[in-house]
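Take a look at this one; I'll ask things after.
Of the protein chains in this complex, all but one are displayed in their positions.
Read from first to last, the chains carry the letters A and B; within each, the first residue is number 1.
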Amino acid sequence: METPSRFQPQERTILRSLLHSGLPFYLWVAGLGGLFLWGIRAYTVQLQEGLAATGMRDYVSWGLYITNFVFFIGISHVGALMSAILRISGAAWRKPVTRMAEAITFSSLFFGALMPIVDLGRPDRIWHLLVYPRIQSPIVWDFVCIFTYLIGSTIFLYLPMIPDVALLRDDLSQAKGWRYRLYSILALGWRGMPDQHRSLERAMSVMAVLIIPIAVSVHTVVSWIFGMTLRPGWNSTIFGPYFVMGALVSGAASVVVAMAAFRRFYHLEEYITLKHFRNMALLVLALDLIYIYFNIAEYLTVGYKMEEAERGLLYTLLGGEYALAFWLVQIGGLLLPALLFILPEVGAVERIRRVPLLRPWPLAAAASISLAAMVLLVTQGPTQTGVDFGSLGSSLSWAVALLLALLVISTLPALRAHRILAYVLGAGLIVIQAWLKRYLIIVPTLLSPYLPIQDPRIEWTTYIPTWVEWSITLGAMAGFVLLYTLFSKLFPIVSIWETREEEPRPAVTHYSREREAEA
Amino acid sequence: MSRLLMFLLLVGLMATTTLASASSGQDQPDFQGPPPDPASLYAENCASCHGERGEGRVGPAFVLLDDHSDDEIYHTIAEGRPERGMPAWEARLTPEEISALVGYLRTLAAQAQPPAEEEPAPAHAAGADLRLVLTLQEDQVVAHASLRDEQGQPMAGEKVAFALRTTLGGKLNLGTFVTDEEGVATLRYPAGEVPSLTLEASYPPEAGDPIRAVASIDLPAGQEIPPVATGLFSPNPPPIAILLLGLVVGGVWITYVWVAFQLLRILRVR
Partner (left out) sequence: MPERHTVSRRQFLKLSALAAGAAALGRGVLSRFAQTMEGTASQVRALLPAFVADAKTLGRLIGQDGRELQPVPPSPRSAPQRRKWVMVIDLARCDGCGRCTEACTAMHMVPFGQEWIKVYRMKDNAAAGAYWFPRPCMQCDNPPCVAVCPVDATFKREDGIVLIDQDRCIGCRYCMAACPYSARSFNWAEPPHSLAELARSYSMELNIPHRKGVVEKCIFCPGLVREGQLPACAAGCPMGAIYVGDELEDTVTNSWGETTRFSELVHQGGGYRYLEELGTEPRVYYLPHRDHQYPMPETAGQIEQQRG
């Protein structure tokens, strides 16, 4: 088994993206780096002034940082989903996007793990977690699970990279000295020997199985931080699966966005085709629908009974202070993306065209009615008894619906012509939704304690994030994207050896033989 | 009438709280000295003569207060009763304070025990000798209060009151017991789980200032404090849970080590 000495044409585009960076790239990195440094600057302010520099107070004692934490950890799930689940199920189309997903896992997990530390009142005592841990605390579970997942996903990112790194080491004549040294260390002396392949395949298949329960456990215990309390709104049994689904859908959507970005800026059209987008979109759509189902299950079971403690929170969400964000999440962030994924398919696929309900008209009507519902629910504002669902029957709502229907129908051809745009738009909405949703899970709940909030200090009874919190949030986001970008400059963002279908690897195990057959 | 009283009391209390919150800002020239908290006013000015709970000492007890209207009481406080030795207070107390005091006196009167009859304390009580001995018998603390007169003769048929002195300085009446022919009154008290017990005997029970005898006993540790009722994982999870968790997490990390070993094998292939 000799290492191929030449790259194929489409592989050269990957190499070019590694080695050649234009001015826009440097501007991009400089911008991200600036934002990241600004976040660090904000954190130094917080270290000096204490958490008083944030908008958090005794009632809302968790805010943006914990929102970011849950968001990042959620995004990180995509690694396990794409690399492990699709790897095990032998979906061959995943190969060009696997590493993108795994790299997202790595970078987002890194910044997700930092967020609780930023949130600590005494970060100087973080070592107490190692010295005095109490095993019954969900934070300790989190600590163990996230650390384990961070190490595991790093290994899992690294394992399939070894042959690629070896390729780069052997054939990158233009590589600078430090690149060569880095690659030769990381390549572990890989020469593509059968023994080496056997070891690698073994390790990868074991890790692929192992990483799934770890990932599930990570987001389950993150949700249990909330689920293990008695607070109305958090005291829920479905929080584990609810959060895991939310994590998967946000992670998969973030991969769609990353795919589009790399395709556009690294010119990877040869690797990432419409087929990949469609498959990913279907995956996101399925997850999105399951997540919608979980949302209905979560809010309907509570809202049906209207228990006293839960009532105030539900009113705040459905028709009160947080109604705009809530309906943006539910309709703009979950329902609309689903439609954006479905609509371009309508009329394109013969089988779908035969289903009467899936014709453009009914779909557009559904889309517009839901949009109109959102617009009305938000603009009508809360009433004493919560949301005025009666407004949905008014003539105004139908006028709005009609207008929106026209809008949707008029965009149909455009969506069909630019399908990838539609997918990316939907995925982007889902990612935004994911962050907003976490905010809605944390902040309004903290504002709905059992005992009424009776505090003369108005600023203590609400939560308005300060510039410090926004800066740190922005810095963390920028840092995440920066880490991801730099990773894509150091290592091929598309797995070269796995996408080289012309030269099938020796089938060393039963499992991989099967997989190759499917491919 | 009681409404008026309540109103006065309320005025006093409101003034107290308002003052407490207002005094943060600027000094109130209208008020000199403490706010009209009737309880402390009473303790400072009245208790020395009328007793801490209004039971009466030099001055009379407040048992007959109900026969007088609020106005009468107000004037009595303000102008005093020089013929009985009570000073006039209007120079020293503000009208609000006196009004508040009127209300407070009513509550004291309501709580007051029926007065001890004029019957004077038995002549021999003065020189009597009261001793209290606590012993532990099985689960019970047995308190023997032995009462003797000045000649050292046991006093039979006398009432001795027992009380529990609580750990936070309270006193709980346990009832009165009659001495037997040896002059000993006996109380049996369940020891319970407290670390120590302090009991008090007093004689005669009705007197304002009886003879007291106090004794403490340290109780053996007995059973430990009942454990805190806990949830499944609070405060500490069962060892089996820790073991299982450790096994699972340990298994994962052992797998990581195994993967590292595979990497080593890749490195070693020649």
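Note that a contact is a pair of C-beta atoms (placed from the backbone, for glycine too) under 8 Å apart; a residue touches a chain by one contact, two chains touch by 3 or more.
Nothing here was measured: the structure is a model prediction, and the numbers come from that model.
The hidden chain makes contact, of the residues A:L109, A:L446 or A:I493, with A:L446.
For the chain missing from the display, the contacting residue among A:V45, A:A91, A:I139 or A:L421 is A:I139, taking the whole complex into account. Think of the hidden chain as still there; on subunit B it touches residues 6, 9-10, 13, 16-17, 19-21, 23-25, 35, 37, 39, 164, 166-172, 192-195, 221, 224-226, 228-231, 233-235. Residues 49-52, 54, 56-59, 61-62, 116, 119-123, 125-126, 128-129, 132-134, 136-140, 143, 225-226, 228-231, 312, 446, 449-454, 457, 460-461 are the ones on subunit A that touch the missing chain.
Note that in this section only the chains that are shown with their structure count from here on.
Per-chain CA centroids place subunit A at a distance of 61 Å from subunit B. Across the interface of their complex, subunit A is touched by residues 233-237, 241-242, 245, 249, 252-253, 255-256, 258-259, 262-263, 265-267, 269 of subunit B.
Interface residues of subunit A facing subunit B in the complex, by the touch rule stated above, are 134-136, 144, 148, 151-152, 155, 159, 162, 188-191, 193, 195-196, 199-200, 202-203, 206-207, 210, 214.
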